[in-house]
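One protein chain is absent from this view; the other protein chains keep their places.
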Amino acid sequence: MIAVLKLGTTEKQIESLRQWIESQGLKVHLSKGEFQTIIGLVGDTSKIDEELLGSLDIVESVKRISEPFKSANRKFHPDDTIVKVGDTSVGGNIFSVMAGPCSVESEEQVIEIAKAVKAAGATMLRGGAFKPRTSPYDFQGLKAEGIEYLIEAKKETGLPIVTEIMNAAHLPLFEEVDVIQVGARNMQNFELLKELGRIQKPILLKRGLCATVKEWLMSAEYIMAGGNENVILCERGIRSFDSQYTRNVLDLSVVPVLHELTHLPVIVDPSHATGSARLVKPMALAAAACGADGLMIEVHNDPKNALCDGAQSLTPEQFSDVMGSVRHIIGK
Amino acid sequence: MIAVLKLGTTEKQIESLRQWIESQGLKVHLSKGEFQTIIGLVGDTSKIDEELLGSLDIVESVKRISEPFKSANRKFHPDDTIVKVGDTSVGGNIFSVMAGPCSVESEEQVIEIAKAVKAAGATMLRGGAFKPRTSPYDFQGLKAEGIEYLIEAKKETGLPIVTEIMNAAHLPLFEEVDVIQVGARNMQNFELLKELGRIQKPILLKRGLCATVKEWLMSAEYIMAGGNENVILCERGIRSFDSQYTRNVLDLSVVPVLHELTHLPVIVDPSHATGSARLVKPMALAAAACGADGLMIEVHNDPKNALCDGAQSLTPEQFSDVMGSVRHIIGK
Amino acid sequence: MIAVLKLGTTEKQIESLRQWIESQGLKVHLSKGEFQTIIGLVGDTSKIDEELLGSLDIVESVKRISEPFKSANRKFHPDDTIVKVGDTSVGGNIFSVMAGPCSVESEEQVIEIAKAVKAAGATMLRGGAFKPRTSPYDFQGLKAEGIEYLIEAKKETGLPIVTEIMNAAHLPLFEEVDVIQVGARNMQNFELLKELGRIQKPILLKRGLCATVKEWLMSAEYIMAGGNENVILCERGIRSFDSQYTRNVLDLSVVPVLHELTHLPVIVDPSHATGSARLVKPMALAAAACGADGLMIEVHNDPKNALCDGAQSLTPEQFSDVMGSVRHIIGK
Partner (left out) sequence: MIAVLKLGTTEKQIESLRQWIESQGLKVHLSKGEFQTIIGLVGDTSKIDEELLGSLDIVESVKRISEPFKSANRKFHPDDTIVKVGDTSVGGNIFSVMAGPCSVESEEQVIEIAKAVKAAGATMLRGGAFKPRTSPYDFQGLKAEGIEYLIEAKKETGLPIVTEIMNAAHLPLFEEVDVIQVGARNMQNFELLKELGRIQKPILLKRGLCATVKEWLMSAEYIMAGGNENVILCERGIRSFDSQYTRNVLDLSVVPVLHELTHLPVIVDPSHATGSARLVKPMALAAAACGADGLMIEVHNDPKNALCDGAQSLTPEQFSDVMGSVRHIIGK
């Protein structure tokens, strides 16, 4: 971490800053230029509060050289993390496909879809029981009942299940859920992240709509700092100035970027990102081509009657077609 | 609400859609053009799920004519809402100023600042006890202890207090808090909003970093739909492509826009938006000039040693200077 | 096109609007609801000025049902446009690869790179002679001399050449250039577009940094309305809130979106979008996987000494490796 000091900083002020930094267990390197004095902080700076340092009267700006995330950082964990989920896993050489309905609507529906997506090659069943909706008047999910239907579908098919949590108080309902999803709107719900850090279940952490890569990894860090290292990252599109033809912009370049920065697995959700069933196949293939560890895809047996997000759901037949092309891309 | 139907939609499909709409208690107006058939939904469409309608096979696009928010909508409540807070209030002809430290650090600090901002004309004391921080390693606030210090400062000065909540489970600690703040990162923490809808305390709802005006009002609607109509909106800057000189972009045009759309009061936080003490005064004056109902401003007795966000805090003297100029603008 | 009229609009005003619309050669469909009157404009609305209509006193909002672009619209030209370029072409079943240095530096350099990229499978040579730079103090390109070197490289290798124009007054220098590129910053330089509409040379139109898909197609329309239908679209990344790890966000979902909206070919430039050589391969593969008609890739024989954008250039060996993997993806 480098701090550039303001013009006119006195020797005494510099000395006082040096002592404060050293009191944090770091070493100080001083470089005095004709116009500018620069202080380098050497050691583990991940626990230094960058804003606090930047707010000091004598500091013009602060630049981190090393990343502020530590548990998620590939530098300190060079090997890929492989998250165990039931008999399967996410990361490493596995290509994971989580498929299922946006909302769980009935036991029959979810079992029928589960069988169909398993036959087509899905490795997990996804389905929404608690639904975050922009409007309080929109359908909010079947809640506990929805989770029960998912568990039934798991019994029938053997597919591990992934579903979203919105409130730490609901955790007891998630006992038999295999992967707990944190949605985009809760990516910086730090209180929820802390609670999820105290359990050992795999957490699928979706990127917030305007979260930077660094903020996303810091949210993963909240979970990991608590002791739960089973974090799966999921890109699901970011907000941009143009939403006429796609709901969000799928930011696929984060896939190789994250593979450099972190050892955590990275999957991609082309359904929510684009909001359009027709765009799911090309974007799923693109995600596979640039190295994603898997996909999350909405599949519905009757998309036009889906209670939510039907416009972006594939039929089981369309999903099967996507899976065939994905296998060509990943060479399996 | 208007639904534009796709080319080739059959009479039978249109009839079936008409029946479904009428079953929701709405009337249907049909307009058949040479190329396009348009369906108008007449009645209270606020409870129609726009995405669900748009996802139907035969629907090309959906456009709301009326707004999806109802309790917050000025059309149905033409008069300004005035939120009572202790002996003062927010909205109407009152210009509210909430001032205080970003983080509560000690009882002495917060009492000293409270006295200073009261003397300069602040109408409420703000201070952070629970702090949402991007990094799990940054200072997270004094928590319950911080709230106690705020209550002490309230006793000393009579100023009502406003402080942020991050977890509905902490609500019992907020008994003596006058206004509960929901931060930008929790604007779509719908579970928290629902809980706050069940109490009657005033809620200050900050705009999310990339929340549209409609999403923001829908979040207010979550609180109001539960029965709590005491909502204060707070603009605090949105995320943009340029953060070199200001942390966020203060979107002041939402002030007059919100005054048209809603009866709820709207205040502005220039400290967080800009991230720089030097920019607080000009942006506070601009907010007052365009009709804001008040300001939230960070004031610290020793900004360079503040535990967080010091760079954006004013000294009590600077705050007093801002207040003088604000009075000129609002003509009081 | 639909215009929603304001509450309280009188019969006389509606009649006057109807006459104005009919005077533009369009038919009018009127739909009177309980609260809202809606006017449908039937016929060729592409020449109706949407803002003008929306600005009328009695109009609440306007919504286009059909797209405002006509020459570029796939509805009216269902077959893919195939742009002839020397002995090769862009669009249809061809996968085009334009490779070469960001800046032309010397005759030797450009000939050496041209030979290398041809050997690896490139179909065209790209190189910058006129360089748009943010700073007036940065290297601005070899200009006319640079174009001469490109022509020499074309003679040596037979590869058609593509290079950027910044000023219509320079057109005489582009006589032997095969494809003229319009850069992102000039995408809405309408005067330049009009001039390029008067010639018959293929134009490669890069997307502006914050251009919507519609604006981009309207800029293509400027060229096509003048009579030049040889337009190639090139996605090169859009500006977002996060530029820490990639310069821009490569918006790959526009590839399938554009294939639906327009018959024009669409290529992708992963080098400028990411700004990083390491990210070029995964994003090139993703572009091929989602259906792009080709790629534009920076290749330099000595990236670390490149006069501009070296950090994003591949070596000829790296480029050859990318080409091998691309061939796997596109199945050729």
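Letters A, B and C name the chains as they come in the text, with residue numbers starting at 1 for each one.
Operating definition for what follows: a contact is a pair of C-beta atoms (placed from the backbone, for glycine too) under 8 Å apart; a residue touches a chain by one contact, two chains touch by 3 or more.
Predicted model, so just to flag it, every value in this text is computed and none were measured.
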* Which one, B:57, B:108 or B:242, makes contact with the chain that was left out? -> B:242
* Asked: Of B:261, B:295 or B:311, which sits in contact with the chain we cannot see?
  -> B:261
* Structure fact -> Against the hidden chain, chain B presents residues 210, 212-214, 238, 240-242, 244-246, 249-257, 260-261, 273-274, 278-279, 282-283, 285-291, 328-329, 331
* In the full complex, which bits of chain A touch the chain not displayed? Write them out. => 2, 4, 27, 29-36, 38, 40, 42-43, 60-61, 63, 65-66, 210, 239-241, 243
* Asked: Given the full complex, what residues of chain C touch the hidden partner chain?
  -> 46-47, 49, 51-52, 54-57, 68, 132-139, 166-169, 185-186, 188-191, 194, 209-210, 215, 218, 221-222, 225-226, 239, 303-304, 306-312
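By definition in this document, only the chains that are shown with their structure count from here on.
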* Asked: Can we say the copies chain A and chain B touch using the same residue numbers, with more than half in common, or are the two sides different?
  -> same
* **Cα superposition angle of chain B on its copy chain C, in degrees to the nearest 5** => 180
* **Averaged-CA centre spacing for the pair chain C and chain A, given as whole angstrom** => 32
* Structure fact -> Going by residue number, chain B touches two or more other chains at 210, 239
